[in-house]
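A single protein chain has been removed from this complex, and every other one stays in its place.
Letters A and B name the chains as they come in the text, with residue numbers starting at 1 for each one.
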Amino acid sequence: MEQFASLIAASINAGTPLLLAALGLLINERAGVLNLGAEGMMLVAAIAGFAVGYTTHSPMLGFLAGALSGVLMAALFSWLALVLATNQVATGLALSIFGAGLSAFIGQRFVGLALPSQTLSIPVLKDIPFLGQALFQQHWMSYLALLLCAAIGWFIYRTRAGLILRAVGESPESAHALGYPVRLIRFAALLFGGACCGLAGAYLSLVYTPMWVEGLVSGRGWIALALTAFATWRPARVLLGALLFGGVTILQFYLQGIGVTLPSQILSMLPYVATIVVLALISRNPDWIRLNMPASLGKPFKPGAS
Amino acid sequence: MRISRRASLAMLTALAAATLIGCGKKEEAAAPAASASAPAAAPAKAEPLKVAFVYIGPVGDAGWTFAHDKGRKAVEEKFGDKVKTTFVENVPESAADAERVIRQLAVDGNKLIFGTTFGYMEAMLKVAKEFPDVKFEHATGFKTADNLAQYDVRTYEGAYLAGVVAGKMSKSGKLGVVASVPIPEVIRNIDSFTLGARSVNPKATTRVVWVNKWFDPGKEREAATTLIGQGVDVLMQNTDSAAVVQTAQEKGVYAFGWDSDMTSFGPKAHQAASIINWGVYYNKRVGEVLDGSWKTGSSWIGLKEDGIDLGAFNPDLPADVKALVAERKKAIIDGSAPIWKGPIIDNTGKEAVAKDVVADDAFLHGIKFYVQGVEGKVPG
Partner (left out) sequence: MRDLWPWKLELRGTPSRAMTYLSPVLAIVMTMLLGALLFIALGKDPLAGLKVFLIDPFNGKRAISELLLKSVPLILCALGLAVCFRANVWNIGAEGQFTVGALFAGATLVLIDVPGHATPGSLGLVLMIIAGILGGAFWASITALLRDRFNANEILVSLMLTYVAQLLLMYAVNGPLKDPNGMNFPQSKVFSSEFMLPMLMSGTRLHIGFAVTLVLAAVMTVFMTRSLRGFSLFVGGTAPHAARYAGFSSRSALWVSLLISGSFAGLAGAFEIAGPIGQLLPSVSPGYGFAAIIVAFIGRLHPVGAVLGGLVMSLLYLGGELAQSRLGLPSAITGVFQGMLLFLLLASDTLIDYRLRRKAKV
């Protein structure tokens, strides 16, 4: 029983950065922008967060630095994709590749250093049998992510601003005709997305494994992108998906530990194969995808151009 | 995009021509030593011996490569301006890249080159053939040549001593190992760890989780978390990052530093560290090159040669545990109680080493079985 509780707790732990990043990407994509640079943003935020957290001894400042660097990377992307109207896919890829190189470069002098591990739990609640261990022994960022998920859900579906965001994503031409500043809205969405990815990256280097090594993010940025699609751009499903993905990552080790004799490399494939299967299943029905996916996703908007 | 077909073919032809010209070009004099920085010293002084190191990871990994680099620094300290050391880090194991890097180092005038991971073996063999007057040293492999020696450290001795501590400190008797890749060295370490633990607690068991990477903090953490969730309260690792120690600190269990002292990553969790001291070997070999007595061969240094030790003890570690470790260490060094002395049964019940027989190095090199107490099957 305790094993199961610890499995859930570990899944939440592993799913938190995925949730944070995916929520930010969700906002991006709702506005119609596809930012494939998530991995690069998370990497730069991870080193920035660690560097600041280490030198100032303040994880709070570290998180702030992470969010800020995410915003800056997103701004770079925005300048290229919104102002210069470059191809979003190529620009996003460039951001990822550059982020990988830049983070490794900055991180040179921080390899081999450590931050103190943060013991995490909510007092009182953590002592509840089973649930206490499963749910209430997380870092405050995990709970913040949960709040963020709820807030985004409310924002998208219950506020006027959210409606405008969705309109921009569905049909930027119509929104533009109605007088809304499409590129400005997309810019804001991108910056927010960058901040979220930044928090996710900082979480990895400040909380998950409080150290820096090259490539710390290990592909989670790409998984977050898959997660957003997997959840059909709905915040509640993103939460579920993040837990699932976090869980699958842990599951491969869990199965090994209890003696399941599948080769461990095959087990390690689980998260990736799961993503593919899910993508295939949800994309299957073109009508359904069209109903759920922002129609203008990935296409540059050029006011004035045909 | 409209490049006329003729223009394209013209460009390709030009490129092909350039290649052919390159083929015909005579090999230029060996690339001028980049050490144009070495100032012209007084004529009587000999040229410093150029020694190069090839690393698979970053020098700051706080683990395997960090330990090698410490060894390199030891050489610089001991030999001063009689040597000039260089290193190239993050060189992948594939011969495609390693060969080029190693050859370049030889061309650049390095006379002693250390390759610090198994995957460089084939590349070093090839380059060694081409540069008979350069001496090559390869770590953790098994092929040698007239100018290619092989060296390794008995990490299993460190693992055994850690096991002794683990056996003493574990309350549940359940031990765990976060393991990298199922090669004999790692299996040997898991086994030795278990032998050490069972020598003080015959009921101790070891559970193993394979990460399939030498270095991946996220995965190492996840593996450690899983083991802890399954009741393990002392962890050992055969991976290169400090994530396991950090995770142990967070969850309130014990762990060991691997290859280097990892106390700073988990002061309460870190009981001791199996620390490799490559400097001992590097100094010896550099000295032999300098005085002309270098010969090829296979070296496997351990506790006896001071190449490895269990150190960086936690200040709260009970004195009797430390004393026991010291006693066992002495017994290993003087041969009175070798680690791999029979009877040793594998975990299927078969006898692996007969009573009173001491396993030799050849046997140790090829270990593919788990000893009693280790749960599960050896992968592959």
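Here is the rule we go by: a residue touches a chain if its C-beta (ideal position, glycine included) is under 8 Å from a C-beta of that chain, and two chains touch if they have at least 3 such contacts.
Because the structure is a prediction, the values reported are computed rather than measured.
Student: If the hidden chain were put back, which of A:105, A:130 or A:157 would touch it?
Tutor: In the complete complex, the chain left out is touched by residue A:105.
Student: Among B:76, B:108 or B:375, which residue is in touch with the absent chain?
Tutor: With B:76, B:108 or B:375 as choices, the missing chain is touched by B:108.
Student: Which residue, A:54, A:136, A:203 or A:222, contacts the hidden chain when the whole complex is considered?
Tutor: Hidden-chain contact among the options goes to A:222.
Student: Can you work out which residue in B:48, B:267, B:342 or B:379 touches the chain that's missing from view?
Tutor: Candidates B:48, B:267, B:342 or B:379; residue touching the omitted chain: B:379.
Student: In the complete assembly, which of A:60, A:90, A:128 or A:150 touches the absent chain?
Tutor: Looking across A:60, A:90, A:128 or A:150, the contact with the absent chain belongs to A:90.
Student: Spell out the interface residues on subunit B facing the chain that's missing from view.
Tutor: Counting over the whole complex, subunit B touches the hidden chain at residues 1-5, 8-9, 11-12, 15-16, 19, 22-23, 25-28, 31, 34, 52, 58, 86-90, 92-97, 99-101, 103-105, 107-108, 118-119, 122, 142, 181-184, 187, 212, 365-366, 368, 379-380.
Student: With the missing chain put back, which residues of subunit A would touch it? List them for me.
Tutor: Listed in rising order, the touching residues are 36, 76, 80, 83-87, 89-91, 93-95, 97-102, 104-105, 107-108, 214, 219, 222, 225-226, 229, 263, 265-266, 268-269, 272-273, 275-276, 279-281, 283-284, 286, 289-290, 293, 298-299, 302, 304-306.
The rule is simple: only the chains that are shown with their structure count from here on.
Student: Report, in whole Å, the distance between the mean C-alpha point of subunit A and the mean C-alpha point of subunit B.
Tutor: It comes to 36 Å between the two C-alpha centres.
Student: Flag every residue of subunit A that touches subunit B in the complex, lowest number first.
Tutor: Touch list, subunit A to subunit B: 2-3, 6-7, 9-10, 13-14, 108-112, 114, 117-120, 204, 208-211, 213-214, 216, 218, 249-250, 253-254, 256-259, 261, 263-265, 268.
Student: Where on subunit B does subunit A make contact in their complex?
Tutor: Interface residues on the subunit B side: 58-62, 66, 90, 207-210, 212, 215-223, 225-231, 241-243, 246-247, 249-250, 264-266, 375-377, 379-380.
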